[in-house]
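For this view, one protein chain was removed and the others were kept in their places.
And then chain A:
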């Protein structure tokens, strides 16, 4: 602020009154708020955090901001730390090769969007100039990583160039940072413990916190893994179990046996796994979802030593249709639409000779399941349906969960 005397000391009372206010309206964040260590700094534009849970505060900013707005800034800054925006920024920078200073500014803006869309309200005032996704023409409720690729620095973000939440928000060290050796920093283990305690407080009393925080608390130590990896691991593990794939057998002596008289050596035999993919083609599953999942299964089965001609595809709604070999054509006609009964698909796949070693079922779960465990390993790729299905004839209909004998991977 030009013209304002900069030499004034930091008004700690005002700052702490704001923190107390923030802790009262957001009790589940109180522990985290109190753990922040305040450092007075004339080089930060407003308030900023570093990854060691220090909060750098500009005295002039505290002077010109009302207590209730300062409380909002407190919650905003502590959210950066709880949501590990610095660590996630570093990961994103590595993965996508983002090295510029502008990229880090975009990360800070994207992180602000993730926080600001649901952190204010209910007694907490949105600080002046806080960016929301709407400011950039983006939908609310998404993550920093999603926002990051969807806006550039341009006329639209020109006003935001002053924005700086510190290295705790975007991972880039600032010149004012005290660094890991500075005073009153939290170690990595203490930071994890802090996030865990706050998350526990939220999951323990879910009624008191908004949806965004609840989702965070559920996922903070178990972020949802990419479904491709999970599906891959499940199919790989199913397709390389005993009896399938590459393994040793005493059924035939090893060629090494000649060199070791008297010893019986097993030999390595290869039996590529037969994979049968049953696809739910009822109206509720979109072609894009199916296409990407099917492609994934084909890739995985090839990676485990399967041959394309051993992968069969079976579209199924209320009846099982023709069995297709994957090698024959890229475009398998996905017949059907309407209701689903996957039991027909299971039966048809198991009637195939020779019998499949692995069955992969791609469905949205709106189906009946076989009563008994099929005689091969089963992986279910489940397309999630947020709203559940609604059957006009039977409004109380709740689809069965996939059976316990199948390994279930949520897709998408």
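To be clear about the criterion, a residue touches a chain if its C-beta (ideal position, glycine included) is under 8 Å from a C-beta of that chain, and two chains touch if they have at least 3 such contacts; residues count from 1.
The rule is short, and it goes like this: contacts and distances are computed from a predicted model.
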Quick one: the chain not pictured, UniProt calls it what, "AAA family ATPase", "Branched-chain amino acid ABC transporter permease", "(2Fe-2S)-binding protein" or "Protein-arginine kinase"?
-> "AAA family ATPase"
Which residue from A:23, A:44, A:92 or A:148 sits in contact with the chain not drawn here?
-> A:23
Residues on chain A facing the left-out chain by the touch rule are 12-14, 16-21, 23-26, 30-32, 34-38, 66-68, 71, 122-125, 184, 186-190, 192-194, 196-197, 200, 208-210, 221-222, 224-225, 229-230, 232-237, 239-242, 245-248, 254, 260, 262-266, 268, 303-304, 407-409
